[in-house]
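Mind looking over this structure? Questions follow.
Removed from the display is one protein chain of the complex; every other protein chain stays in position.
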Amino acid sequence: MSADFIQLLVGGILLGGIYGLAAFGLSITFGVLNVLNLAHGDFLMLGSLLSYGLFVWLGINPFVAAILVIPAFMVLGVGFYLLLLKPIADKPPHQLLVASILVTLGASLFIEDITAYFWERPVTGISYTLPPMEVAGVVISSTRLLVLLFIFALACAMQLYLKKTFVGKSIRAIVQGREGAKVVGIPISRVSALAFSIGMALAASAGAFYVTLFTVTPVMGIPLTIKYLCVVVLGGLGSIVGSVFGGLILGVAETLTAYYCGAEWAPTIAFVLLILILIVRPEGLFGAKK
Amino acid sequence: MEKRFLAFCLTVALVIGFPFSAMAGPDAIHIGATVSQTGHFSSEVGPFKRLMTSWADLVNDQGGIMVEEYGKKLPVKFTIYDDKSDQATAKKYYERLATVDKVDMMLGPYSSPLTLAASTAGENHHIPFIAVCANSPKIYSRGFKWLVGVIDLGPRYTYRYWEMIKTEGKAKSVAFVVEDTIHPLGVFKGSQKLAEDAELKVLSSDIVPANTRDFTPIITKLKKESPDIVYVSSNIPFAINFMKQAKEMKLNPNEYHCIHHSGIFKDALGSAAEYVIGQSYWVEGMKLGDTQLINDVLKKADISEPRYPWSPAYVAAFQILQKAIENAGTLDKGKVVQSLKNLKMETVLGEARFAETGYGSINTYPSQIQGGVYKVIYPPDVATGKHTYPRPPWE
Partner (left out) sequence: MVFYSVFVLLWIILAALPWLGFSYGVVWIFLLAVSFTLALSYDIVGGYMGYMNLGHSTFFGLGAYTTAILLNQGFNLFTSLLAAFLLAAFFAALISYPLFRLRGAYFALATFGLISLIEVLTVNLRDLTGGSGGISTPPGNHMLPAYYMVLGVAAATMVLSHSVARSKFGLGLFSIREDEEVAQSFGVPTSLYKGLALVISSVPASLVGGIYVWNMTYVSPESVFGLEIALSPIIMAMLGGTGVMIGPLVGAVFITLVQEFLWTKVPYFHLAMYGTVLVLLGLFMPGGIVRTRWVKPFIQRLGLGEAVEYFKNVDAERMS
């Protein structure tokens, strides 16, 4: 393998890590609430702006900010759930689908517009970089590597939480079957609120990394949400391992496509993968067969 | 029952065909425009409604614009709508400006796509239409008779830069990274030819989708090619992402050229923006004639030039508009458009005149960020600084 190829592979994996973290937040809300949260990307955006503020005005390191935003967005998440999603949670499937798309899309438009008005900077980026590392001719961005390590740590912690604690188990139970979970006495509403707030906090946390690597605009939410939905479907619903792997696969696939087929074809690969996985294995790579 | 329905339908029809009435008369000069207050262009021209009304206030404080036919000065009155950065909406409002508000002249919306859609209203209703920030050759290749544009064609956007490179004769090769949207693509097409004329070798041209955020593959390729100049033809967010990652991956060409490198670019990149060359219409201290009007209008509108570097082009458009009416001495639309076509004047951004097909003569100057300040580096008679080439490499 040439150095170029390894460089691309490394680049793709580092990129995929960020996809994975945000996608998992989405996956968990989708799994527990059966709601396609179109405002997910907007919470990532808000998380980005908050950590930008922490960095610029208080001088807080973006990696610390990534942890600080978690409690703030968990509170916000519970509020969002109680106000907007709880009232529609018990509708029959078709009506839930329609209602949830209306509610989350409306929330997304609302958030974007209000943010764009009050946040006068159209493009936000943190000029925070760490000196890159060079190993055998391959340049590795230390910032991205750190992001990737952080994401793996967070993913492991989440995985432990889901496997070992009672609440974590309840979340998984609801993903597997809402009715069954109800029967065994899991307080669906409370667990849903928690799951939603976790999803939101993960999005915000991913946003903190996002703003250190890329630029953020108030209106970027919906395209991002679509991309993360591709990752979720690729990896399988409610599976943290699936989301991380889905993210890595997408990251590597995009990077390789851009290099070998031309950068203009990179955006198509997400949809090609999506259509492929839906035809071959609709439950996703790591999803449980229903 | 049926009666009630008929009544209902009539109400609906009345509401729909709402008789939007407006007055036009010699009491004022009515100018129509749309501004992208919302949508994706709002970050680029969001507050520009203030720019227009501030200029109108300044002119009206002095009594307005002299119109000989009426033997008096008439105040300027703007009618401005929000086009939502959307073509259909822009077209709709320009139709409205033409048919309901009955304006005397129109100022174009921001960007080429919106102008392409909106300018048909001027043409169909025979109203002089001044395009401001729109320079796609497509706009002027349709044979429109009621359309002029303030700025030069997109492909010529950076011709002064290539002239400089040719004169200096130091750089030998260039690689293009192009954002796939109408303006950057147009600039690239012209630049490719101009670069070849300047005897540079074009090593590669990557046309990249607008929402690309990760440039690892392209930077990997560029490192292998090691061109003298990396020319990034793009809008600002794209350029910020590219430059940040280029620094992270230690891509060290002799020169970076990012066609747009406004204040947002500089703030988001910090030290990585140093020595980047871009294009400016105007910077503080340039010897371009009387630029006091730029300062006055921008100050009154509370708009900063480094943040909105295309704002001086609007000031030039205002001057052109005023001069055209003064020269015509009437508000007769046919005469005003004739006077526009024959216009030749000194604006705050240098000489303005219009080609046969309607595009203008105002163009940008290459400027380099040196110690956080924008310095125009070519041509020497207007320059405020010297070109640093090659740039000191990143460690």
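Each chain carries a letter (A and B) given by its place in the written order, and its residues are counted from 1.
FYI, contacts are C-beta pairs under 8 Å (C-beta built on N, C-alpha and C of every residue); 3 or more make two chains touch, one makes a residue touch a chain.
Since the structure is predicted, the reported quantities are computational estimates derived from the model, not experimental observations.
Here one chain is not drawn; of A:F30, A:F43, A:F150 or A:F196, the residue touching it is A:F30. The chain not shown here is touched by just one of B:A210, B:L293, B:A355 or B:V382, and that residue is B:A210. When the omitted chain is restored, the residue from A:V56, A:A72 or A:I222 that touches it is A:I222. With the whole complex as reference, residues 30, 34, 36, 84, 87-88, 91, 93-95, 97-103, 105-114, 117, 222-223, 226, 229-230, 233, 264-265, 267-268, 270-271, 274-275, 278-279, 282 of chain A touch the missing chain. Touching residues on chain B toward the chain that is not drawn are 1-2, 5-6, 9-10, 12-13, 15-20, 37-38, 49, 81-82, 84, 86-88, 91-92, 95-96, 99-100, 113, 116-117, 120, 123-124, 136, 138, 142-144, 180-182, 185-186, 209-210.
One rule holds for everything that comes next: only the chains that are shown with their structure count from here on.
Between chain A and chain B the centroid-to-centroid distance comes to 37 Å (mean Cα coordinates, whole Å).
Taken in their complex, chain B has these residues touching chain A: 38, 40, 42-44, 46, 180, 206-209, 211-214, 216-218, 220-221, 224, 236-237, 240-241, 244-245, 247-250, 264, 267-272. Only residues 4, 7-8, 11-12, 15, 113, 116, 121-127, 129, 132, 134, 139, 141, 143-144, 213-215, 217, 219, 223, 254-256, 258-259, 262-264, 266-267 of chain A touch chain B when the two sit together in their complex.
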